[in-house]
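A protein chain is absent from this complex, but the other protein chains hold their places.
Coming up: subunit A.
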């Protein structure tokens, strides 16, 4: 899976907007988008919200988890815990990136939020990497990781399965050569 595809999936996440126009319900293939009334908040998929914002037809409202205090708390939680914690939104990085690039003025404290989300992402990725390294060294056979998000899994996906394949082949050939050595001993 490409990160582009994951971004596409993330764009279905709901976001609240305040439109400045009035329109009836839109009947789209992916679902109905409620009637628009100027000045009243309405929930729409992210892709529609971004498009309307670029055309100057609405104002974006920050999702409730996108708040400086909440994110600082989350970051502390992530730092303290050895395992991964539950993220407020499955696609937190992508949603932050899209919202802040199209409408930074609508989100209060955009600069700090950007830094905090990036910090959380870095923490989780480093935890993932260290757990992968540990797993390889301990030569375990299976592992369970809870509460990882799709984008994080995707970051190790190109590397991890191939690496384990190689290790498996190497260990098989090492084991095979051990066997052939012992058979030789027996012969002598």
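Convention: a contact is a pair of C-beta atoms (placed from the backbone, for glycine too) under 8 Å apart; a residue touches a chain by one contact, two chains touch by 3 or more; residues count from 1.
Simple rule for what comes next: contacts and distances are computed from a predicted model.
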Name the omitted chain as UniProt records it, choosing among "phospholipid:diacylglycerol acyltransferase", "Cell division control protein 45 homolog", "ER membrane protein complex subunit 6" or "Aldehyde dehydrogenase". "Cell division control protein 45 homolog"
Given that one chain is not shown, which residue among A:3, A:20 or A:166 touches it? A:20
The one of A:37, A:111, A:126 or A:177 in touch with the missing chain is A:111
So which of A:46, A:100 or A:151 would be touching the chain we can't see? A:100
Listed in rising order, the subunit A residues that touch the chain left out are 20, 54-57, 100, 104-105, 108-111, 114
